[in-house]
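One protein chain is absent from this view; the other protein chains keep their places.
Per-chain residue numbering starts at 1, and chain names A and B are given in the order in which the chains are listed.
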Amino acid sequence: MRSFALLFLTLFLFWVLLNGSLAPDVLVVGAAAALIIAALFPKALSALTDLRPTPRALLTAVAYVFYFLKELIKSNLAVAAIVLSPNLPVNPGIVKVRTKLKSQMGRMLLANSITLTPGTLTVELAGEWLYIHWVTVDAPDIDHATASIVAGFERYLEVMYG
Amino acid sequence: MDVLGGLLVVAGAAFLLLGGLGLVRMPDVFNRIQAGTKATTLGTLLSLAGFAGLQPDWTLKLFLIGLFVLFTNPLSSQVLARAAHRAGAEESPLTTVDVLNDEQGK
Partner (left out) sequence: MAELLINLAAMITGVAFLLALWRFFAGPADADRVVAFDVLTIIGITGIVFVAFLEGRGIYLDVALVYALLSFLGVIAVARYLERGL
């Protein structure tokens, strides 16, 4: 029921933003469409499904967005520096890291965040293990790699999703 | 405001260019995914922000496009990377370690 309601709300909100209007007919059609889709896919994940409904989790979510944008920009500058340097200083490899997160959505957001940040790309997900392609491997063992790739995001996601 | 928007669009285009350059220069498919999808994500976001400055009426829709790109880009690059690895894509000789291959006994 909770996931149904959240999916409905997410879809409906997206519809309203897309239309950019609050006219009654727009709202009625949007509500009907969102209702049908939410009824057809009761188990579909929405970014809000597992989010804890506490004020602290919501504040952390806002802080997370800013942290993420900062990391995204750092990531791009790092990749730009590599691409522009004449001798292409890469040291690629695939390493394994572990996450403490339990929820599906938390893990998915973690994998997504890792993919958009400095030189790392999630290749495979298997339960609590993530396999990460890293452009410049500087710590191949699990603990070090986990500390430098996962820990930063996990701090936030743990509060948000657990 | 117009000049600021224009500058943002140029900065975005510059990141798109870096993405293209990375795609050409990087040694194997995984590194290409990294360079190609990351730089283009930021490039797109910057350009969209710039256009929002130039054309404030469009802000909402540009924001939605940006949000969509921000969510789908990492997903598609992850799915691609997984597919490439499962299909046994060749790795650059510079590759130092591949835990996934080791575990699968390749």
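In this section, a contact is a pair of C-beta atoms (placed from the backbone, for glycine too) under 8 Å apart; a residue touches a chain by one contact, two chains touch by 3 or more.
Please read all numbers here as calculations on a predicted model, not as lab measurements.
Would you list the chains present here that the left-out chain is in contact with?
Computed over the complete complex, the missing chain touches B.
In the complete complex, which positions of subunit B touch the hidden chain?
Output for subunit B: 2-3, 5-7, 9-10, 12-14, 16-17, 19-21, 23-24, 29, 32-33, 36-37, 40-41, 43-44, 47-48, 50-51, 54-55, 57-58, 61-62, 64-65, 68-69, 72-73, 75-77, 79-80, 82-84, 86-87, 89-90.
Basically, only the chains that are shown with their structure count from here on.
How many angstrom lie between the centres of subunit A and subunit B, each centre taken as the mean Cα position?
15
In their complex, what parts of subunit B are in touch with subunit A?
15, 18, 21-22, 25-28, 30-31, 33-35, 37-39, 41-42, 60-61, 64, 70-71, 73-75, 77-78, 81-82, 85, 91-92, 94-101, 103
What part of subunit A is in contact with subunit B in the complex they form?
It is residues 14, 17-18, 20, 72-73, 75-76, 79-80, 82-84, 88, 90-96, 111-113, 115-116, 119-124, 131, 133, 135, 137, 140 of subunit A that touch subunit B.
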